[in-house]
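Here the structure is laid out as structure tokens; the discussion comes afterwards.
Complex shown without one protein chain; remaining protein chains in place.
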Amino acid sequence: MKTKTSKLQYFSLFTNLLYGKAIGITAGVVVRAVGADAWTSMLIAFLIGIIFIQLMAHLGSKFPELTMIDYSKLLLGKWVSRFFSILLVIFFAFAYATSANTLTLHIKQYLLPETPTIAIILLYAALVFYGTSLGIEVITRVSFIAFVLIILFNIITIFGTIQDFQAMNLQPIFDKGIIENLKAGIYSFGDLSFVILGLGIIYPILNKKNKAMSTTFWASIFATFIVITWPFIETATLGADVMKQFSVVCMQLIRGVQLTRYFPRSELIMINLFVWSIFVQSSLMLFCCIYTMKDIIKVKKEWHLSAPLTVLIALLTYLMVQDHNKFVEFLAYPWPQAAAILSIGYPSLLFIISLIRKKKIGTNSLTKQENVP
Amino acid sequence: MLRKYLHSISVILICCILLTGCWDARGLDELALVMAVGIDKSVDSDKFVVTVQIAKPQSQDKSNPSSDEPVWTASAEGKTLFEAIRNIAKFSSRRVMWAHNRIIVIGESMAKDDITPIIDFFTHNPELRMKTWVAVCNGKAREYVSTKTGMEAYPALSASELFNYYELSAQSVRTSMDILFRDFQSETVQPFVSALYLEPLLIKQNEGQKEKGENQVVLEGGAVFLRTKMLGFTTPEQTRGLGIVRRNISSAVLSVPTDEEEEEYVAVELNSIKVNMDSKMQGDLPSVIIDVSCSGQIVEQDFSTDLSMDAFKKQVEDKTAEILTGNIQDGIEAVQKEYKSDVLSIGRLIHINHRDLWYSKYKSNWEKIYPNIPITVNTTVKIEYSSTYQIPMNNED
Partner (left out) sequence: MPELISSNLKDNENRLYEKFAQKSDLIIRYFKIETLNNITAFIAFISCLSNGDKINSYILHPLLRKDFSIQQKATDSNRKAPDIIVQSGLLSPTVTLTTDLNEACNKLLAGDCVLFIEDCPEAVINSIGGWEQRAITDPISDVEIRGARDGFIESVKTNMVMIRRRIRDINLKFESYSIGTRTQTEVVVSYIEGIVDAKILEELKNRLSKIDTDSILESGYLEEFLEDAKFSIFPQILSIERPDNAAALLLEGRIIILTDNTPFALVVPSYFWDSIQAPGDYYTRFYIGSFVRIIRIFALLLSIFLPSLYVMLVSFHHEMIPTPLAMKMAAGREGIPFPAILEAVIMEIMFEVLREAGIRIPKPIGQAVSIVGALVIGESAVQAGIVSPIMVIVVSAAGICSFAVPGYYVSMSLRLLRFPVLFLTSIFGNFGFIVATMAIFMHLVSLRSFGVPYFSPYVPFRAGDVAYDLIIRAPWKIMSKKKRSKTNVT
């Protein structure tokens, strides 16, 4: 990839990739499994996820100018890697759909109840398509703004909910036992897989690769912190029993936020601050999808592939969210399980093979680097 | 090349969407803004009665100040709550909009029957604010919503402003929809809702003949619930005690008798009331200790004393603590022994502190165990200063 981005933008990508879906919908899914322990369960899952993010960064640092698709060809051979590429296209398509639908739920349930879902989805898809066609550089630039906005969003939310904060709602920790918590951690992989597999493709855009591992590490730690704030506040403020009730938990929290008596409602402020982040998430997923697809089907002009693909994915998005409850159920089963298998299995496979074929690859990758598109 | 096509594609796409219209657009002038809603259940016909107070936008025309009422109050009946609410649309010329609703008044009969439909309606619909005040009234909610009360242009505003100053007398609690919903949903905490009274307080000067004044809405006392039903009201003093333990009241102004026989009172303003609850196992049953600590100042003193400041403060501290403890114990007595409703989240405390025992022993028959749990209250009051005075008021030379 030719485009390069600075460390700061790379840093901000992590938070944005995790944030959008995790704070509301995943939190709700986890709460329905483990109650008030949602935040600990998510925290544990995220810490496990960081291991795989590091693994991905490690693989990336071995092939600094290659994307996951490129080096998987070196490691696994053409046909096996093509098989995985097809899986990844499907994964990224679904990832885009879940991410976009997170926004659809927010908009449809809280802001525009009477607007047809398809209109919202198409408008959003058009925006995302515009973003991806401008290139990953633009997305990373939006990502930086989004990063600033979600930090602001977190601060405002903390201030808005502090008066309703009840530590009692968070206790007792590990109410249903640690094992249950660990099991519920699988739900978080619906989000973590975005970062793990997305990182494989966006890693080469980082312009200075020295200390890339530690940047990745701190970025994921920071992202974890920013995201975990949410289930933490949500549980403390709403209580697990209320959280269970709603499909988009974060909006329910925001419904109760009253920023002084002059701003009786803050949904709109929140949506405005938050959309940027979810946009980064979904447009990166679409970007990765198109990128992977390009590897499978060769086309002369990029838009010949990306435009129909976007329309198809928008339709998938629509089909997925027609029934809101089915969609949220889908995010509890089978989506996170499938995502977890792919996002844990694929990097591990690549890693193991890279260890076995260490010597051979070393020389190969040097010669192949020239051919990178 | 890409960009060229991109533009045409997006233009066509956007046009397709846009030509179909604006679905959610609704002019502010097409809406009836509900300011207050009262919900009753008529006992005889078993129907829901919904009364809404709708604000009428005042005309801007200064030369012709409208003599109209600023509000329009309407009422409709229905077999279910939703039907009743929808029935308002039958005669309302504008679409009823709930977003600016300030206060939900639940009639006594309704509260005693079942509040589930109310909770559902006001949380299910995204238009409604979660910070809307909720109160249970004595009698019919309909009267409360249609009463002209307070100084504001819209009576509902006056009523809702009461909830901002409830801590002055600290004889009620403040319940908003989100708190009620949280308690309602929780297995281990029972709802405790503020209560309203109508009292003839306002004196009409023009028609002096009237014996009694106009009715005004008063925020006083609390309503104790057990799951979906209201069990009864608590007195203002009990409410104060319960409110403090529920961490709903964090400051208060109390009249403290220093000498009951001579009726000598000081007024104490308490700030930052802090509550700490803990539980211990005593044999088979857990016992609960409630520690209340607060600081305050003396703001009024309606008699002379010859005590020194320190001694006076000490005396006031003791008396205040005594009153607070009394209030709290009264409150606990009422909810624990009389209503048997766990509004103080004792069950949650036990759950947190003794998780294993909770699951093995208490959870299944908590309702039987709860009334027997011994609760002790310790109160410490620290009087920090006496407002502007350096020495107590005295008439010695």
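Just a few scattered comments:
For clarity, chains are labelled A and B in written order, and residue numbers in each chain start from 1.
Keep in mind that, in the parts below, contacts are C-beta pairs under 8 Å (C-beta built on N, C-alpha and C of every residue); 3 or more make two chains touch, one makes a residue touch a chain.
In this text, all values refer to a predicted model and were calculated from it rather than measured experimentally.
Among the displayed chains, contact with the absent chain in the complete complex occurs for A, B. If you put the hidden chain back, the residue from A:28, A:131 or A:160 that touches it is A:131.
The missing chain, though absent from the display, is touched by one residue of A:71, A:91, A:153 or A:276; that residue is A:276.
Of the listed positions A:144, A:189, A:232 or A:330, the one in contact with the omitted chain in the full complex is A:144. Touching the omitted chain from subunit A are residues 5-6, 8-9, 107, 111-112, 115, 119-120, 123-124, 127, 130-131, 134-135, 137-138, 141-142, 144-145, 261-265, 267-268, 271-272, 275-276, 279.
Taking the complete complex into account, residues 3, 7, 17-18, 21-22, 24-29, 31, 33, 35, 55, 57-60, 97, 99-100, 102, 127, 129, 157 of subunit B touch the chain not shown.
What we mean here is this: only the chains that are shown with their structure count from here on.
With centres defined as mean CA coordinates, subunit B is found 41 Å away from subunit A. Within the complex, the subunit B residues that touch subunit A are 1-3, 5-6, 9-10, 13-14, 16-17, 20, 23-24, 99-100, 123, 126, 129-131, 176, 178-179, 181-182, 185-187, 247, 345, 348-349, 351-352, 355.
The residues of subunit A lying in touch with subunit B in their complex are 109-116, 119, 122-123, 126, 129-130, 133, 164, 166, 168, 171-172, 175, 238-239, 241-242, 244-245, 251-252, 255-256, 258, 264-265, 301-303, 307.
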